[in-house]
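Heads up, one of the protein chains got dropped from this complex, but the rest are sitting where they should.
Moving on to chain A:
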Amino acid sequence: MGHFHSPAVLLRYHSEEAKQTFEALFAQDFSIHAFSSDEAVLEHIAAAEAPPAALVIAGCETSTAINSTLLVQARTQYPTVLRVLITERVILSELVALLDTQVIDRCFEQPLDPDLIRSHLLTAALTSPELSGQTEHQPSLPNTEGQRPVVLIVDDEPAATKYLIRQLEHLQDEFSLLSADTAEAALEHLRTPGAPIAVVMTDQRMPGMQGKELLDELRQSHPAVVRILTSAWGEVDVALNAVNEGRIFRYQKKPWQAQTLLPLFREAIARHRELASALDNTRCETRKRFAELRLQRHGRLVDHLRPILSAQVPDTTLNAFLDTVASIDHLPAAKAHLRASQDMHLEQELVRRFCDHVRQELSRLENIVPAGPGQSRMTSLFSGTTPQERATSSPPCSPAELLGQALNTLLVSSGLDWSHLVLTESRDQLHVAPEQPLRIYSHLLAPLTRLSDPLLEQQAALLMLFVTTSLLGGDVSAEADGQCLHLAITLPVLPGSGN
């Protein structure tokens, strides 16, 4: 694929100078449409085929942006368009007002960091807003039915917090309140199962981890928790960072007043419910779609692998392999995986490249020798050096040698080596098992974002293990445990041929 076409950015400029500066910095990366009036911007969006990645307001005071009908209209009509304000100097009270009305998503003041702004604009162009990239790594949202939502207040002055909490508890019974006197203690609360924390309001200045850092962490680990930053100090840079990086819901100036906080918390809880249900819907939808994809992929693998293997082993071997793979846990499917499957031809590629790997492995098998003579070589195989050293010799190799190589590949991908194999020999059987379970972080039936050689090699090795064991008249026992696989192979040994 060639160069990324320049994403569209609409610029509403309030001065010729602002326009020139913006164009000088970003014309190379974006296709900029500049307008000097709100009407012209709205006309352009309405007429355009697709909405732009971002709408940038440049060269006006923060106060102008607060009353901008353009921003309000853009927010309601084109919610996916990132709204950015670039201004000479930000005044804290005005930034707070901008947050209250939710008319801007990002705000930058002079001196500008062009790389940072470029980064925000490109990210908006590549991904859908806000919730993307955060949905997949979350633990399931707690079932909050029947429980009151919790507002967590984090401040290193426990007396003030306690007083506020008592007041708020008197005023309402819709939500309950918790307090923490450090960011670390707040994280502990959030990790505690069962507490349906909906909102976190944190002070900025605390010993240890700062409020802003806590909110940064929460944005990633608990995206449905609504974040409010509060401070007695008017630090504009902290507030700006909290808006741009922490995506805070509000910036609340101290001292706190229960009467103003009550409506704020109500609004924040409503926002939390929206976010939580949006996350849940996305998650359900994604899992459903992946389940369909997985079924298709399974069918396709069977269709393509069966003819390749049918000359060597019975269908039951392929089934046993695929059942084993299917039983191994994987990460929950996310938007990234669906996108990879749909946009990148991953599904076709997976089947094609995996089958190529398998064909190549099978082509190395020498003419299959009847069980018996081959057995004597097998025991010596496992008592010798790493098969990798021998693998450098070209084919053909015996099923036993191929089994050894497959085992080695599986060991290496689990951070183990040949010395981690445990061999137990009885009179007519050889048991081979890794002393630790194998680690399978991804597999043929897992959600995939990328096809990599290590993945294909590992999965082909697992299949070859089933195939060669079957050829040798042995048996594979494979039991999944999370992302681990307990593997044991039993091979027949002719009496007297061993050692």
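Going forward, a residue touches a chain if its C-beta (ideal position, glycine included) is under 8 Å from a C-beta of that chain, and two chains touch if they have at least 3 such contacts; residues count from 1.
Simple rule for what comes next: contacts and distances are computed from a predicted model.
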For this session: One chain of this complex is missing from the view, so tell me which of "TldD/PmbA family protein", "LuxR family two component transcriptional regulator", "GvpL/GvpF family gas vesicle protein" or "Phosphate transport system permease protein PstA" is its UniProt name.
Result: "LuxR family two component transcriptional regulator"
Problem set entry | Given A:S63, A:T182 or A:Q210, the one touching the chain that is not displayed | A:Q210
Exercise. From the list A:T123, A:S176, A:Q312 or A:T490, which touches the chain that is not on show?
Worked result: A:T123
Problem set entry | Residue among A:M344, A:A433 or A:A488 that touches the chain left out of view | A:M344
Problem set entry | Residue, one of A:A258, A:L331 or A:L421, that touches the chain absent here | A:L331
For this session: Spell out the interface residues on chain A facing the chain that's missing from view.
Result: 1-4, 28-29, 114-116, 118-119, 122-123, 126-127, 132-134, 136-138, 210, 212-213, 216-217, 219-221, 241, 245, 331, 334-336, 339-340, 343-344, 412-415, 439, 441-442, 449-450, 452-455, 458, 483
